[in-house]
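To keep things clear, I will list the structure first and then write my remarks on it.
For this view, one protein chain was removed and the others were kept in their places.
The block that comes next holds chain A.
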Amino acid sequence: MTFWITSSIVLFFIVVISAYGPLFGLYGEMIHKEKGDDHK
């Protein structure tokens, strides 16, 4: 039980960090250049 509780808590925080991380520049990209095809 302890294993599953711990892994569910850790997984929950991974989801929250993954969802909010880009807002704080943690990974990925948040701002999209709206014009120009050179953007990647």
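In the analysis below, a residue touches a chain if its C-beta (ideal position, glycine included) is under 8 Å from a C-beta of that chain, and two chains touch if they have at least 3 such contacts; residues count from 1.
In this text, contacts and distances are computed from a predicted model.
A.B. asks: Assuming one chain is omitted from the figure, identify its UniProt name from "3-methyl-2-oxobutanoate dehydrogenase subunit VorB", "Sodium transport system ATP-binding protein", "Na+/proline symporter" or "Integral membrane protein".
C.D. replies: Cross-referencing UniProt, the chain left out corresponds to "Na+/proline symporter".
A.B. asks: Residue-wise, where is chain A in contact with the chain that is not depicted?
C.D. replies: Touching the missing chain: residues 1-2, 4-5, 7-9, 11-12, 14-16, 18-23, 27-32, 34, 37, 39-40.
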